[in-house]
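Note that this complex is displayed minus one protein chain, with the remaining chains in position.
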Amino acid sequence: MAKSMTYAILEAIQGEMRRDKLLTLLYEYQKPVAGGEKGAINLEAEFGRWRVRFCAIDEQWIVGGALGMSMIGVPAIAHIPSMTTFIPYELMFNHAGKLRHMTGGQAAFPMVLWADMAGRIPLQGAQHADAGLESSYARLAGLKVVIPSNPYDAKGLLIAAIRDVDPVIFCQYPVPASGQPVPDEPYVVPIGEAAVRTEGGDLTIVGYAPQTVEIAKAVAELKKEGITAEFIDPRTLAPLDGVMQTILKSVSKTGRLLTSDDGSYSFSNCTEIVARVAEALPGTRIKRLAFPDAPAPGAPEMLSYMRVDAARIAAAARKLVKG
Amino acid sequence: MAKSMTYAILEAIQGEMRRDKLLTLLYEYQKPVAGGEKGAINLEAEFGRWRVRFCAIDEQWIVGGALGMSMIGVPAIAHIPSMTTFIPYELMFNHAGKLRHMTGGQAAFPMVLWADMAGRIPLQGAQHADAGLESSYARLAGLKVVIPSNPYDAKGLLIAAIRDVDPVIFCQYPVPASGQPVPDEPYVVPIGEAAVRTEGGDLTIVGYAPQTVEIAKAVAELKKEGITAEFIDPRTLAPLDGVMQTILKSVSKTGRLLTSDDGSYSFSNCTEIVARVAEALPGTRIKRLAFPDAPAPGAPEMLSYMRVDAARIAAAARKLVKG
Amino acid sequence: MSEQDKTRQTAGGRLGGAAGPGGAISRRGFLRRLGAIGAGAAVFSTAICQRARAQYGAAAPDGPTLEQLTAMYTDMLKIRMWETKIKDLILGGGFRGVAHLYVGEEAIAVGVCHALRRDDYIASTHRGHGHLIAKGGDLGRMLAEITHKATGYCKGYGGSLHITDVSLGILGMNGIVGASHLFAAGAAYGIKVKGTDQVAVSFGGDGSIQGNFFSSAANSAAAWKLPWIGVIENNGYQIWVRAADVYGIVDLAQRAQGYGIEGRVVDGNDVLAVHNVARYAVAKARAGGGPTIIECKTYRWYDHYGAGGAKIGADGAFGLGYRSDRELRDWMAKDPIPRFRAFLVAEKVLAEQRADQIAAEVRQAVEDAAAFAKGQPLPKPEDGLMNVFAQGAVALRAG
Partner (left out) sequence: MSEQDKTRQTAGGRLGGAAGPGGAISRRGFLRRLGAIGAGAAVFSTAICQRARAQYGAAAPDGPTLEQLTAMYTDMLKIRMWETKIKDLILGGGFRGVAHLYVGEEAIAVGVCHALRRDDYIASTHRGHGHLIAKGGDLGRMLAEITHKATGYCKGYGGSLHITDVSLGILGMNGIVGASHLFAAGAAYGIKVKGTDQVAVSFGGDGSIQGNFFSSAANSAAAWKLPWIGVIENNGYQIWVRAADVYGIVDLAQRAQGYGIEGRVVDGNDVLAVHNVARYAVAKARAGGGPTIIECKTYRWYDHYGAGGAKIGADGAFGLGYRSDRELRDWMAKDPIPRFRAFLVAEKVLAEQRADQIAAEVRQAVEDAAAFAKGQPLPKPEDGLMNVFAQGAVALRAG
C-alpha cells in the first residue's frame, strides 16, 4: 500500500524532529498519528508533549506562538485546520513576512505554517469546503508558499520548508495517494521548481492539488483524440520565478495555456501565471477555468456544477487547440 | 478650497446618518471630525456616542461588531486604521462573504468596512506603508471592493456602499483633493463602473488611488510626445465584470495595456485585469508595473526606487507603443 | 441582587452549593421564584424545588408558567428525538449530510431559549440543532436542510452547520468556533442603537472562549453594558481535547472577571437551574445592567461529529478513545430529560399520562419531519451561483 499524504507528512516531520532536537509542532486537534505499512508514527509518543503540543482552539496562538519560538531559534511547525486558514493571515502578513526586512536582516522566522485546505468537498457548507486560499498568502512579501499534489512531493516539500530559514506556508489539500513511491529516508523537493507531469506539444495545462486528478484524466482523454497536452504542476506558488521558467518554456512551444483551479476565478491562483505568460508571450491563446466567485454550497448538485472537472478541462482544451 | 478626501467621506456618512436613523459608525482613534469651507463636521456631536462609537484597539470587535449589528438590521460602518487591514480578514471571508449564500439568502450584512490604506509613504517602515491589500479582499466571494481615487468618487462610492445591502470594503488611500468638485448633496457613484479619465488611441493605462497621480503626469508627458493614452480608473475591484467591459472596449481599440500598481507585483491588483484581457483579447501587448514583492522599507531612497512613478510609466508606455 | 446571589456570582461559586433562601419559603414565594424575572430573582434550582416541594407538597404552577414548563419539556424531547433520529439515519447509511449531535445538552438550549422572547436574538454554533429547535425551528425544514434539500431552511446551501431561521432571531449557526459570541455582542450593540429592550445570547462550547472572537465580545459588552449573554456549554471536550490541558482555569466563567463581567456557573443538566440563571441574566440585560457569562457544565452523549461508537436504537456513543464509557454512563444517569419529567410529574405540572402523550406526539412529529424531508426536491445545480449577492447570479467559470 502506498503511503498516504498524512503518513508522508508525518514521516517528514518525524525525520526532521530526530535531526533537529528543537523542532516543535503546535497543533489543535488533528493528532499527528498515522498508521502505515512501515509502522505507526506517533509524534507525541516519540518526542514528548513539549515538542508536540496540542493547543486550545486558538490559531492565533498556534501561529503566533510558532513565530515567537522561531524568532529565538526554536524552529516550529504550526498546524491549523482548514476552516481557520485566514485567522493567522495578519500575523503572517505584518510580522512573519516583514520582520526580516524591517530589521535589516536581523530577524528570522524558521517556521512552517502547515495549513490544511478543505478543497471542494460536498455536504459541508461554505466554511468547510474552501479552496484557493493559497493565493492570498502567495501575494504577501517574504513568504513562500508550497502546495504538493501527491505524497512524494508533500514529504519533500515539507522537509525543504522545515529546513528553510524563511517562513513557508505548506498547503495540504486532500489528494489521493498517487505518484512516485515515498522513500523512507528524508529527501528534499526544492521550493520554487515546477514538475512537468506529462509532456506534449499542443497545449500547456497548469493546475495543482485536487485539480491534478481531473487534469490527469483529461490529458489521458485528449491523448486518445490525438491532442497532446503538457501538464505542469507548479508545486510552489511563491516565489514563482522558477516555476515560470518551466511554464514559459512550455508555452513558447505550445502557444496555448489552459489553467484549472479549485479556487475561485478572480484574483486567484493561476491568475498570476496567466498574467505572466500574457506579458512574456503575447499572442498566446489562454483559457482560465476556475470555481466561480461564490462560496461552496453544501448540496452536491450545486457544488459539482460549479467545480472544474475532467470533462470541462478536456472540452476547453479541444476548443483552445481547434477553435 | 476643494473638499478633502476625509471631508467628502464624512459628508457622505453625515448625509446617510441623517437619512437612516440606525446607521452607526464604529471606529478606533481616527476621530470623524473634519473642517471645511462648508463648515465643520463632527459626527459624534451630531449623532451621539451610541451611533458614533470610538472603541478599544480591537479591530476584531469593530468589524465583528458591525457584522453582528448589521445582521439585525442596524447598518454599520466599521472604520479601521491602515496597519490593521487584515485583522478582520477572516471575519470578512468566512462570515460576511459567505453567510448570505450559506443561509440560502436569509442573512444579509448591510455593512461597510471602511479600511484605511497607508500607501507607500516614507519613514514609516513596512507595517505602516503598505498598499495593494485590496486584492486579498477582492478575491473573496460575496464581497464588493471599491477604491476611490479622488474625493468626488469617495463620497459617491461610499454612499453607494452604505446603501448596498451586501458587505462592501471601502478602501481609503491617501490621495490629494483633485478631480470634480464634491457636491454638498448625497449622490451615488455606482459600484462596478470604471471611469475613463482620459481618452486616447495608442494604449490603455489602468491604475487607481495614489497611482492615478503618477499616471496622470505620465499621460500628460506622453501626449506632448504624440502618444495618446486612454487612462482608466477601475474604481471597483470586485465585482469586476462591469469594469472589464470598459477596459476591454478600450484595449480592443488600442491593442496595448499598461497597468500600474502601488501594490506588490505577484497575485495582486491589476493581475486580474491583465489576465482577463489576455483571455479575451489574445495578441494584446501587455506590461504590468508594480511595487516589487517586498515590504516597504522606511528609508526614502530605497522606497522611491521601488515605487512606480510617472517617469517609469511613461517609459514603459513608450516601449509598448514603439517597441 | 440578594446576598446569596452575590456569593454565587463569583465564577468559582457553583449553583446548588449554598443555594436557596433557607427553609422558609411560602407557596406564593415558590411560584414567584419560579416565574421571577426581576434582577432580585436569579436562582431557582432543583434543590430549591425539592425543598419547596417537601414543604408545600406537590403543586403545579398555573397560568403561563405551566404552559411554559410543558413547552420546555416538549422542546427537550424534540431535540432528543429529532437528533436520535438523525443518528439512526446516519447509521442506516447513505445519509445526505453531516451532524454534530447535541443530545445530552438539551437543558441548556431549552433553559436559555425559554427565557427569551421571540424577538430576542441567539447566535449558535456547529452543535446548534438544539438551539434552533428551542427557539422554535421547524423539525421538517430543519431535516430538509441538513439533507440539503431545496426546501430546507437554507435551500440546501447550508446543511447542518449553517441551518438557521433568521426570522426567529437566529443569527446563524456558525462553523467557526467562537464567532457566535462576537456576532451576538455586535447584535447587542445594535439593540442599544435601536433602543429596544431585546437581548442577544450567544452559545459556544468550552472551546469557544479562546481565539479571537470571545475576547472582543466580552470586552465590548463589559465596557458599554451591552445586553449580551454569553452561554458557555462546557461539555468537557473540544473534540478530544480536555479544557484542563489547554486552559489555566477550571471554571470557564472565571474568564468573565478579567473583563469586569458577572460570571455564573450552573449545572447544565438541570433545565430549571439554567433557565433561572438565564432569566436573571435576561432581566438584568433588559434593564440595562449589562452582560452575564453563564457556564453550563454538561456532557455530549455522542462523538464530536457523526455517529461513531453509536448504535441504531440505542443511546450514547461508546468505545471512543478519548473518554471512558463509565464517564459517559455517569453522565447519562444525569440525563436532563427524565430528571425534568420527574420534577414536573412530582410537582403535578404534568400527569404521567400527559407526559407519555407528549413523548408520543413528539415522536410522531419527528417521523413526520423525516418523511417530509425525504420527499423534498433536490436543489437545482445552477442555484449555487445565486445568493452570493442580494441581486443576480455570478458567472460560471468552470467551463
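All chains are identified by letter, namely A, B and C, in their written order; residue positions are counted from 1 within each chain.
Everything that follows uses one rule, which is that a contact is a pair of C-beta atoms (placed from the backbone, for glycine too) under 8 Å apart; a residue touches a chain by one contact, two chains touch by 3 or more.
All of these numbers come straight from a predicted model, not from anything done at the bench.
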Of B:70, B:106, B:124 or B:269, the one touching the omitted chain in the full complex: B:124
Selected residue (touches chain absent from view) among C:151, C:164, C:238 or C:254: C:254
Selected residue (touches chain absent from view) among C:147, C:219 or C:292: C:219
Selected residue (touches chain absent from view) among B:213, B:280 or B:302: B:302
Absent-chain contact - pick from B:16, B:59 or B:202: B:59
Touch residues of chain A, complete complex, unshown partner: 22, 24, 26, 50-51, 53, 55-56, 58, 60-61, 64-74, 76, 90-91, 94-95, 99-108, 141-142, 144, 165-166, 239, 241
Contact footprint on chain C, counting only the chain that is left out: 210-212, 214-216, 219, 221-223, 245-249, 254-261
Chain B residues touching the omitted chain (full complex): 28-29, 31, 54-61, 83-84, 87, 123-128, 264-265, 288-295, 297-309, 311-313, 315-316
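Just so it is clear, only the chains that are shown with their structure count from here on.
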Interchain centroid distance [CA atoms averaged], chain A/chain B, Å: 30
Whole-Å separation of chain centres (CA-atom averages), chain A against chain C: 39
Between chain C and chain B, distance of the C-alpha-averaged centres to the nearest whole Å: 42
Multi-chain contact residues (two or more partners), chain C: 156-158, 162, 174, 176, 212, 388, 394-395
Numbers and ranges of chain B residues touching at least 2 other chains: 90, 94, 101-102, 141-142, 239
